[in-house]
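Once you've had a glance at the structure underneath, I'll fire off some questions.
The other protein chains are all here in position, but one chain of the complex has been omitted.
Which chain is which? They are A, B and C, in the order written, and residues in each are numbered from 1.
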Amino acid sequence: MNKHVLHLVLARLVIALITLVIVSFTVFAATVLLPGDVVEILLGQAATPEAVAGLRAAMHLDDPAIWRFLQWFAGIFTGDFGISYANNMPVADLIGPRLLNSLKLAGITTVFSVPIALTLGITAAMWRGSWFDRTVTVLSIGVVSVPEFMVATSAVLVFAVYLKWLPALSFANEIHSFGQMLRVYAMPVITLSFVISAQMIRMTRAAVIETLNTPYVEMALLKGASRSRLVLKHALPNAIGPIVNAVALSLSYLLGGVIIVETIFNYPGVAKLMVDAVSTRDLPLIQTCAMLFCIVYLFLITTADIIAIVSNPRLK
Amino acid sequence: MANLVEIRDLKVEATSDAGRVIEIIRGVSFDIAEGEIVALIGESGSGKTTIALTLMGYARNGCRISGGSVSLDGRDMVRLSERERAAIRGTEVSYVPQSAAAAFNPAQTIMDQVVEITRIHDLMPRADAEQRAVSLFKALNLPNPQSIGSRYPHQVSGGQLQRLSAAMALIADPKLVIFDEPTTALDVTTQIEVLRAFKSVMKKGGMSGVYVSHDLAVVAQIADRIIVLKGGEIQEVGATEQILTAPQHDYTRELLSAFTPKQHARPQAPTAAARKPPLLDVLDISAGYGPIQADGLPLMRALKSVSFRLEEGRNLGVIGESGCGKSTLARVIAGILPQVKGDVIFDGRQLARSAAHRQKEELRKLQMVFQFADTALNPSKSIGDILSRPLSFYHGMGRRQQESRVCELLDMVRLPRAVRHRRASELSGGQKQRVNLARALAAEPKLILCDEITSALDTVVAAAILDLLKELQRELGLSYMFISHDLSTVQAICDEVIVMYNGEKVEEMATGLEEGPGHPYSRLLFSSVPKLDTRWLDSLELDPELVSAFARR
Amino acid sequence: MTDKLTNWTGADDAMVENAIRRGATRRELMQMLLAGGIAASAGGMILGRATSAVAATPVKGGSLRAAGWSSSTADTLDPAKASLSTDYVRCCAFYNRLTFLDKTGVPQMELAESIETRDAKVWTVKLRKGVTFHSGKTLSSADVVYSMNRHLDKATGSKVNSIAKQMTEIKAIDDLTVQITLASPNADLPTILAMHHFMIIADGTTDFSKANGTGAFICDTFEPGVRSVGKRNPNYFKAGGAHLDSFEFFGIPDDSARVNALLSGDIQLAAAINPRSMRLIDSQPGVVQFKTTAGNYTNLNMRLDMSPGDKAGFVEGVKHLINRELIQKSALRGLAEVANDQPVSPASIYHNKNLKPKAFDPDKAKALFQKAGLLGQSIPIVASDAANSSIDMAMILQQAGADIGMKFDVQRVPSDGYWSNYWLKAPMHFGNINPRPTPDILFSLLYASDAPWNESQFKSEKFDRMLIEARGLLDLAKRKEIYDDMQVMIADQAGTVIPAYLTNVDAVSSRLKGLEANPLGGMMGYAFAEYVWLEA
Partner (left out) sequence: MMRSATQFRAAGYSINIVGLIGFLLVFSWALVAILAPWIIPYPIGEIVDFDYFGPISDKFWLGTDYLGRDILSRILMGARYTVGISLIAVMISCTLGVALGMTAAVVGGWFDTILSRFLDALNSIPSKLFGLVVVAGIGSSIPVLIMTLAIIYTPGAYRFARALSVNINTMDFVTVARARGEGTFFLIRSEILPNILGPVLADLGLRFVFIVLLLSGLSFLGLGVQPPNADWGALVRENIGGLPFGAPAVIFPSIAIASLTIGVNLLIDNLPQKIRDRST
């Protein structure tokens, strides 16, 4: 019985690993396709042919790209992610603290937005067709349709510039108390929640409505169960599969997709790092970032799959 | 006896997708006395379930109670507020669903759901509730009553679920219990157990009951009174005995006659047939699901080296209970599930294992009709399109040819030509099954595999379908392989029967010899078919060993 | 009241003020003035004035947060590699140069005590005594030799390699004396040494994850693409040293975000405000705008060796079709000075004032295009956010073209990789040139036949000869004459359209004091950190 689940889970993990390899190679290929290499870009306007040649030699960028990729790839297994071309620092050191920041932001956003989104989705489903339901559905679309940078900038103007309640920038490295944490994260989190909630709300609503039409919910109704009991105890547990899936997909945005928020609030996360890496053609850095995003993405969807499997007693 | 329930001039109306409002219950009135069990008999669409549900003040999505009164123990369920109704549901009137499998929440343990009523209305501490549940399990003689509650619905058999759902309804010993076709989904051998259990519990508790069913024989065993319904109106009300023996209303008679179909007239001497090469020759087939094991056989074996042959123009019945592999057999022959071992020789040619590798001609000559008419029809296509596809596919017909041929086919299966513009969802179960049949006929096959095609239908409709099959056979010289769990249907149409149990062919015989079957399982099976006799169930003596050996409780 | 004195200029005032700021003693100053041939009496008066000007008495302490506009993982503390304003600011805070330019563009001594030459070819640099690196090591000639030689080593990837190349020999004479020999005479060496890339680092330094300089701040934190924090250097060689206790710097690329950060008080200095945001800060109390026209510009380049640039008349046509006033008014919101197609800005003493900008004259342009046989053809212009407001300029030209039936097809390309993929390569593209201290550097970088960045492939032996000649001259007036002519040549012959010199606006909190203009660029030539102070 549980052996079965284990089997499914393992299968998922193996598949995830395969995907990972595909991605890192695809990203590598993509980067190599880009014109201009790290040397030209580092030298910028000073990139005279001989200067370029010289620096290239100095940085051992003459050996074929694929070879460097393989070296990097081999390195991973020894926990060595290579040295950044752009500033000769170990990639691990560059990413480490920023990854932590990103995860913090993502985590807090999750804690904040997921419950709200689910509640809205579920309540909307509960009173399906009601005005509440309609407003939620329309608003959820309205909210995503406002460009992210617009939301962020407006938030800064209102809360930081005029009301002076919150700082305009998020200094992740200055948090010593819970209060400060709230102040620092409030705006980025709100902005991000705006972006990711819609999909969760819609999917949750759909999934719950789906299960509300099943015989066992009717049965519960005929036992005299209240509306809330119908939804929470009977519909919801059976809607978990699709819901976690939607949540996972929305959350997968929180690592690589938050570039705008990172820029506007000057929040040092990995998204900006990745963009920099791409602009400087910093292969080891790009590779590692891409790996990272992919891992998180796969982690999320795989967890979603697994939760779906586990939450379904038929597979126990 | 005072009346527990008094229904007066009840009206229910439904709104169709197109927005039309139709009255589906047209002024029904009847009473139920204390401790009385009343059966609502009728075909699908007769409104029997709808009426039963109004007793809980509930009307399904798209329906609403538009008139009349349903007074339960003096309170009118129609007038009460939703909150008040909720308070009564489960405590005073409770419901045993048609398909327990669907009515149990897959995500919760059985015990949670059985005691839920006591939690909702909080009637007693959980411990007591569980006590009570266990005693009910005993009373409904469920196996290992102590532990069964901790399982999940998918971990117990259909028969057990059905009884558990009864326990679920009885937990708060209500005054009235509504049974909605509780045994329709069960195998005959199981059905007996369930019926017995219900009957005894009800009698002990002295509860009133409403028993909704389309199966007179079943009702005969349990009900005191029978109400015959048709098109949302009461046709006849009477004591069970009287309804069975001296029916007043024509419709009631129709039902009764449909129940005992005429035996199939044996065709020309088998000896003559014997000389012909067999139309279908199945040699030592093994098949199943799951990964292939070391021994070259799949993990879950549904068929274990089954062989038989079927001569042209003759009909073979395959009978057995759910999970005996009879449907798998059909799927193997149709090439839907490739066998791992054995051969299928059809019309003198050996067939490839998978339909994908068979030739069009082979596929054309061998058609299959599925059990569930509605899932077998694409809901988003018109009947016309569905029927013309095989015409263009097999016979490469042009548009106009198709048009006329479709009409012919519809005539053949006794459906109005106008149907071809409708979608499946707009047809009744019987009509859908006819469409399925027509689709098979469109291919002009030699053999049709009928997988339980009548078991989802009302008796009358089923009988009509059987007659249709016979006529078609006469006109087109078809052969049928007829799969069913119901002996009488098989008797009605087949020349030979093979009895299957647990993936194996246990017996092969000519129909009509059921009185003296060799194999004990066959005996059990045949004796379990309910008879139109109120005393049948009580008088029935089953060899307990047989039961314990074969019946999947 | 300066009229009493003969040849005393505001520049000298500034020099004195700076000297005072750098903690020069009264005695030193008197010497300096006497060297300038000024009577002690007058000198005293000047000193009084100077000190009072400076004596908006600096406040010690406080920590400053300032934001530049760009920051990436390519941020570096290696002066040789420094490429963004962000790098310059940090280098200025952590290191020192041998010389630096005061606000009038005159080189002043910093780590060097004196720089002398006889023939402008062989230079002797005497170093200050008792200057120590943050590591505690004392500054010696070896450090200077090492710092200079790095620029000649290809492996360093120095930005000023092409300029450093003229230093054929750099050798230590003694512990505090270095001799620099040039390939050919160049009177501008002191100015060249004032460029940010020529910061002095400790001998043998290879690891730049932290900065070990002699600067006013000690590098406390440095995270590339994130931020840097400097703590006040207690034993800084300049008397008094920096006013601020700590100095944090980072980049906020998003323009409105940078302004908002300033308005909300999170930072005290927001560099390079986009003209579009001016209205926002105009209206704000407590915010001061600090404008510098240092002479950086965005220019449209037409390669003379490629179509359409090679067609006679086309370049001139474009020079007449580009509406300089409109660009200055609309695209740059008046934060610019209309320019005349040559790189020496009014901030430089060598600027040719008599060279007037070409008039906006569509009809003339039309005629010229007709002559070039290009009228009505669709001509691609490559623009990018990488080159400041180049897209707006391109659109303005495009519109003007549309009115005379000339199709300019503006291609916006990613700022990512722009310099290596499009700049200097596309037949018609935009460039963006940062201020350079001397015309010589500008010309040899951009217009000499062998210039590494000859944007329009302008080639002229005459021009090259004039360049060499002027370089060797120690006589200021004669040089200016030559440079004037060269500016005219460029304006008329080169394929580069320079519509305006951009004015750089730094928005600062009114608490921030001590900021001044500097020809090396905004933020006081990026060196503000050590001079400014915060009022409570």
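One rule holds in what follows: a residue touches a chain if its C-beta (ideal position, glycine included) is under 8 Å from a C-beta of that chain, and two chains touch if they have at least 3 such contacts.
Being a predicted model, the structure only gives us computed values, none of them experimental.
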Just list which of the chains on display the missing one touches. A, B, C
Pick out which of C:135, C:181, C:221 or C:399 touches the chain that's been left out of the picture. C:399
Residue among C:304, C:331 or C:368 touching the omitted chain: C:331
In the complete assembly, which of A:84, A:101 or A:153 touches the absent chain? A:153
Residue, one of C:288, C:410, C:473 or C:488, that touches the chain absent here: C:410
Hidden partner chain, touching residue among A:137, A:226 or A:311: A:137
Residues of subunit B in contact with the chain that isn't shown? 15, 17-19, 21, 61-62, 334-336, 355-356, 358, 360, 363, 368, 370, 372, 375-381, 389-390, 393, 425, 439, 443
With the missing chain put back, which residues of subunit A would touch it? List them for me. 15, 18-19, 22-23, 26-27, 30-31, 33-35, 129, 134, 137-138, 141-142, 144-150, 153-154, 157, 161, 198-199, 202, 206, 249, 252, 256, 259, 274-275, 278, 286, 290, 293-294, 297-298, 301
Contact residues on subunit C toward the hidden chain run 255-256, 260, 274, 276-277, 279-280, 326, 329-331, 333, 383-385, 391-392, 394-396, 398-399, 402, 409-414, 416-417, 421
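Throughout what follows, only the chains that are shown with their structure count from here on.
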Looking across all chain pairs, point out the one with the most C-beta pairs in contact. A-C
Cα centre of subunit A to Cα centre of subunit B, whole Å, reads 50
What whole-Å value do you get for the distance between subunit B and subunit C if each is reduced to the mean of its CA atoms? 90
Distance between chain centroids, defined by C-alpha means - subunit A, subunit C (Å): 41
Touching two or more other chains, which residues of subunit B qualify? none
Given the complex, residues on subunit A that touch subunit B span 213-216, 218-226, 229, 233-234, 237-238, 311-314, 316
Please name which positions on subunit B make contact with subunit A in the complex. 53, 56, 58, 60-61, 85-91, 94-95, 97, 99, 102-108, 116-117, 120-121, 152, 154, 168
Contact residues on subunit C for subunit A in the complex? 67, 72-76, 81, 83, 154-162, 208-209, 223-227, 250, 252-254, 256-257, 260-261, 263-267, 416-417, 419-421, 423, 452-453
